[in-house]
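Here you go, one structure.
For this view, one protein chain was removed and the others were kept in their places.
Per-chain residue numbering starts at 1, and chain names A and B are given in the order in which the chains are listed.
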Amino acid sequence: MAGHLAVKELRLIYSSEGQADVHAFGPLSFSVAPGEFVSIVGPSGCGKSSLLECVSGLMRPSSGEVYLDGQLIVDQVHPDVGMVFQQDASFPWLTVADNIAFGLRYGRDHVPAKKIRFLVEEALEQVGLTEFANHYPSQLSGGMRQRVSMARTLVMRPQLLLLDEPFASLDLQTRLLMGEELLQLWRQSGASVLLITHSLEEAVMLSDRVLVMSARPGLLRHELVTGWSRDRHTDITTHPDFSAHVNALWAVLRDEAITAMRTQA
Amino acid sequence: MSARSSLSYDGIRLLLISSFLFLLELVCQLGWVQSQVMVPPTVMVHTLWKLLHSDAMVADIAVTFGAAFQALVIAVVLGMVLGWLMHRWSRLRDVVYPVMSSWYSIPVFALYPMLIAFMGLNQRPVIAIGVLMAFAAMALNTLRGLQSIPTVLNKSARIMGVSHFSFLLRVQLPAILPSLMTGFKMAATYAFIGVIMAEFILSPRGLGHAISFAYNDFDTRTMYALMLLVILVSASVQWVLIQIERRVLAHRATLGSV
Partner (left out) sequence: MRIYIDRLLAVLLVLGLWNFLSLSYGSDAVAAPMATWQRLVMLISTGFIGPHLNFTLSSWIVSVLLAGVVGLSIGLLLGLHRASGLVFEPLIIAVSSLPKVTLYPMVLLICGLGQSSKIAFGFIHGVLPIMLFTLGAAREIPLHYVKTARTLGLNRVATLRRVMLPAMASGIVSGMRLGASLALLGVIIGEMFGAQQGLGFLLMNAIDINDTAQMAAVALILIFLALALNALVRLLIYMVDRHALRSFTQLFAS
């Protein structure tokens, strides 16, 4: 089955001249089943972003392995991985349509122009940006620009979608709407999702499972299974188990957050 | 600033310049300033008009423009390559960057005599001075541009599996275009200044030489006419470059803004 992620004993240690080694995270082991939606929460500086970069192949871990569908990922980005970042990654010199088409045009596979046009139109519809196809990112709001990044990533049909706090710079209302859209896109694409977020509510609302990381060096402290159906919407917050889940997470995270505040500058 | 208000500021400036010219005209015509020192603007314009019909003068103008253009092209290419190399290799950057950033204060024209001695009294040392004055600005701006590309763009391109060449051409180049335009404008200014300066100091031809010759010949009319030409050309070139920059960068906000 496609989109099976297995992380084994992954570890990252930064060494710099004249200073002690910093253990960013690890050893960590976890997996994401095909089509599963998993979130990772943890205090600031616990290495969540670095973890995601190691999983994607952008960064090389100090030890341990990452497998996607049985293939070892090391030093190279696996073609079935897509990633959306917290910062705006849209190319300001291209229109929305050309942005979305970028990976198809200049990426790994050679996709014929007609197919590109079709895929881009489809992606624009999925993220609701059809009227803005010929606009430039500078003319769009932050939330819309994140949708462009999302569309650009999804149009390449990734089996594993990595999201590094994609909604962090957006206001709360936009965040909720984007969360709803993300659920929809997840269902439509059938991809596995690994999301990093600071918001416990967001994690519980969107995911099948939530992993809690400790303060540096980041280790997996806790795993929570939400048990939601695949069919969920953001109104799952009204479910009786919702608050209990969030509180359970906070109970674990609180100690880690305090430790992080104390030990990190 | 709205288009209308910028128009009225332009109007004020035009008014100021015209009043200044009018006063200058008056002062000269009334004889308050000797004609050996200053000539009236109308005489400057008239003399310039006549000069533009003389083959010799047009030839001099062409020589200067030719030299400035060549200096600009070389400086831009050299500057971009150097800027890219400094971005790529930090060892090179550590050695070269301090020199580049103080380059504007170094009297590079002091090397002009030596350049003449070894290249000959022709266009080559003139172009060389233009290049020497212009390439540092291009290199520094290219470097700054490359350094300010948000890392998220690089990461996204890598995730999409963009090849090295495509990355250079389709991500880095468009991303640094604003900085390249800034560098280009500065390089154009310095190339022109450098060429005129070299021609002024020592050269058998060109606008700079023609001005110097007119001065030595006590031909103040020609001298001022040519000075006026240089001012007009310089202002026009700057204006054209700003218009080009505006068109090329039309759709962008600043990179990385949310």
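In this section, a contact is a pair of C-beta atoms (placed from the backbone, for glycine too) under 8 Å apart; a residue touches a chain by one contact, two chains touch by 3 or more.
Computed from a predicted model, the values in this text were never measured in an experiment.
Of the chains displayed, those contacted by the omitted chain across the entire assembly are B.
Annotation: of B:I116, B:A137, B:V152 or B:V171, B:I116 touches the absent chain (contact as defined above). Across B:S18, B:S54, B:S102 or B:S163, the single residue that touches the chain missing here is B:S102. Across B:L52, B:V77, B:L168 or B:I231, the single residue that touches the chain missing here is B:I231.
Although one chain is not displayed, its contacts with subunit B can still be listed: residues 9, 12-13, 16-17, 36-38, 91, 94-96, 102, 104-107, 109-111, 113-114, 116-118, 189, 192-193, 196-197, 200-202, 208, 211-212, 214-215, 220, 223-224, 226-227, 230-231, 234-235, 238.
The definition used in the following text is that only the chains that are shown with their structure count from here on.
Centroids built from CA atoms put subunit B at 48 Å from subunit A. By the touch criterion stated above, subunit B contacts subunit A in their complex at residues 150, 152-153, 155-156, 158-163, 166, 170-171, 174-175, 177, 251-253, 255-258. Every residue of subunit A that touches subunit B in the complex is listed here, in rising order: 53, 56, 58, 77, 79, 81-83, 85, 87-89, 91-94, 102-103, 106-108, 136-139, 142, 145, 149, 152-153, 156, 169.
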